[in-house]
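Apart from one protein chain that is not included, each protein chain of the complex appears where it belongs.
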Amino acid sequence: MPPMRTTRRQFLALTAGAAAAAGVRLDVAPAFAQSGPVKLGILAAKAGVLAPVGESGLRGVQWATERINAAGGILGRKIELVIEEESSPKDTVERFRKLALQDKVDAISGAISTGVGLALGPVAEEMKAIWLAWDATTQKGVEETMPKPKYSFRSTDNECEAVMASLLTARQWKGKFKTVAGINPDYSYGRDNWAAFLAIMKKHGIEAQVVSELWPKLGATDFTTHVAALQQAKPDLIFSCFWAGDTPIFMKQAHGAGLTKSAKLVLTTGGGVHESLKKDFTPEGAILGYNCFYFEYAKASPLAREFVRWHHEKFKEWPNYESDHGYFTIVAYKAAVERAAKAASGKWPTQDAVIQALEGVEAESLSGARRYREDHIMEATFFQGTTTHKNKHDFVTIDPVETMTTRQIQKPSGVGLYDWINGWKV
Amino acid sequence: MIGRAATVVGLIALVSAPFVAPPYQLTLLLPAFAYGIALLGLNLLFGTTGLLSFGHALFLALGAYTAAWLTSRVGVRSLEVIVLAAALVGATVAVPVGLLCVRYVKIYFGMLTLAFGMLFYSFLYKFYTLTGGDEGIRVLRPTLLGAPFADLDKVAFLTGPFYYYALALLAAAALIMRRIVRSPLGLSLRAIRENPDKAGFVGVSVRRYRFYAFVIAAVFGAVGGALLAVPTGLADPLLAYWTHSGNLVFMLLLGGFQNFLGPVVGALVFIVLQDQVMSLTAYWRFVFGGLLAVVVIFFPGGLLGLGRPRERSA
Partner (left out) sequence: MLFLVAAGLQLVFGVQKILNLACGSFYALGAYAGVTAVTWALGHGLPAPLFVLALLAGGLAVAVIGPPLEWLLRTIDDRDESFQLLLTFALVLMLEDVIRFVWGTAPVQLRGAYLVYGQVTVAGSTLPVYNLVVIAAGGLIALGMGLGLTRTRFGRIVRATAENREMSAALGVDRRRVSRRVFTLGVALGTVGGALVIPATAAVSEMAIEVIVEAFAVVVIGGLGSMRGAFVGALVVGLLKAAAVATWPEVEMLAIYAVVIGVLVLRPAGLFAGATS
């Protein structure tokens, strides 16, 4: 029989504990959970040449959302995704307006195509809707039309891949090639990347003669004439920033004509469709870029490995870079909200506070730490390497894997791309 | 007359919408107005003259790029000037294209117009220093009757002054088109549709009148295109793609090409429907294709032709 004093102490302890517990619960989380879910609008491409990347980005977004919600959401509020389709600029602007005006989402994540990217910038400012783009960062979009955006947060520059590939080319193959040929999709991305490559070759003092410049339509499915032209021109090195279904087709047809043996290959973005680059027609020794995510990176984080495993189990495919872009926009938003909430002493932050918090926010993406610069451009790590057949797949992978961050290959804010390149000390 | 009463009711509904409807729905109506204007023109070609153009989007794109060029590159912001310029550009391009196309009928006409539409698309895409290429050219906010409405943000601008401007333009376009359809020109065109040979015998210059119809349709299309580009804020090459022309014909059929206001109704219904269906399913193209098939097979007179035997327009 315990003495009365102990029982009273126990009783006091219990009530104190209960009071303390009740006090804690009265403080933070439930207040937010009662406000309903955080609505995030998503613009994902579903048809056409963008469809595979759009789907990829969406998967990254969905995985991030699932995990965040499983862990309680953002400050106790679950994320609810409102998914719309990215198509033509005109239609996508209308979907964006719908998300902002009718669905009243807290932020919008998405957009890959250059035309859409250019159109959405001003619209985000007009709608006062936070927009976290997955891609589509052209020079024009950033410099000319949106010098000081408030609501738009863009992805990494479109030229980063070309810059990195050019640097690797200069390092590995300087002096080993005399003639170059370029085969790039005929639109801003293709043109900007090719121009960047040529500028960097010049900067490094590489005297390469351009023997052929080809501009097939984006997403073309037949390159017989182009391959024939390349055969005639006999380049030592072929540069291409193909990123869509045209990549494996070109490789196939180029291989059939013997080009993959006679020329060095630089494929800045082909890693996006890596699974279709089968060993049958993709040679070893080519420089291949995977944008900001490489699925078999030896030093990948446990998070990345878990994602790759999940993706492969669910879709029987290995993920590409767009998934990571999508993933990052979600976790970055969460991090920004949490950061802003702390400053707002526990109250749910205003939109302006979230925007301020997004500037400079750092979050762990699937490929390592990423952040948004103060000028709203993303900072990330890029993965490129030399192709190899030594793996357990039927397609090529890269080994060794080179990584470069945007500090090395993306122009800093306020500087023009070519001014920046010309200012390098080589 | 039922038609007139319904039109008045519709007009009242549209005029009062900004006071009751939520902003998103209002912004949705804006492309419908623009398409309405363009389709009034297309219907002159198809409903009245019997020529189905599968490249009408060419003129919408022309109008859009005119607006873009004037606001972004030249610095002209007056919407009146833009509309006039678009009309002029549309007419200018329509002259050579029209001279070529009206030589042919039916299938050939459709194919030739499709080819011209795609030619313009390629041009817009390839000559990027001029046209911005895949990225297009921005369309900056215009002034309405000289007033910049600078204190209004874009949404308020679009759902307020611009809404009424567009509606007024649509009404004006409808009135003008009505005049044209009832004029001797319009009667001749209908005669040509019914029986080109007979019309020729009676002294109607078949080819010349078709040409006039083509140019008028082009002007309406360009004006519609300019108006369309303002809410989007961008003119891009996809506006000229042949599927965009296909959508225009779809809208026309949906509303009813035999009825004068059919095109306008078609535009409204199409836009609203597309908005709903797009949010519901990723396979909205299938739904719309099915809808078009149903309309073509069972309701060729469109919505306004339901329950009415095939009759002439007013």
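The first chain written gets the first letter, and so on, giving A and B; residue counts start at 1 in each chain.
Heads up, the rule we're going with is that a residue touches a chain if its C-beta (ideal position, glycine included) is under 8 Å from a C-beta of that chain, and two chains touch if they have at least 3 such contacts.
This is a predicted model, so every value here is computed, not measured.
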Contact partner of the left-out chain, one of B:R73, B:R103 or B:R207: B:R103
Which of A:H204, A:K217 or A:H389 contacts the chain that the document leaves out: A:K217
Contact residue for the chain not shown (choose from A:G36, A:G258 or A:G346): A:G258
Residues of chain A in contact with the chain not shown: 46-49, 51-52, 54-55, 186, 213-217, 219, 221-222, 224-226, 228-229, 231-232, 244-245, 248-249, 252-253, 255-258, 273, 276, 278, 280-281, 317, 394
Positions on chain B contacted by the hidden chain, ascending: 46, 50, 52, 54, 100, 103-104, 106-108, 110-112, 114-116, 118-119, 122-123, 126, 242-243, 246, 249-250, 253, 283-286, 288-293, 296-297, 300
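Here, only the chains that are shown with their structure count from here on.
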Averaged-CA centre spacing for the pair chain B and chain A, given as whole angstrom: 38
In the complex with chain A, residue positions of chain B that touch it: 22-25, 27-28, 31, 125-126, 128, 132-136, 138, 153-155, 228, 231-234, 236-239, 275, 278-279, 282, 285
Chain B-facing residues of chain A, complex: 46-47, 84-85, 88-90, 93-95, 97-98, 101-102, 113-115, 118-119, 122-123, 126-128, 138, 140-141, 145, 186-188, 191, 218
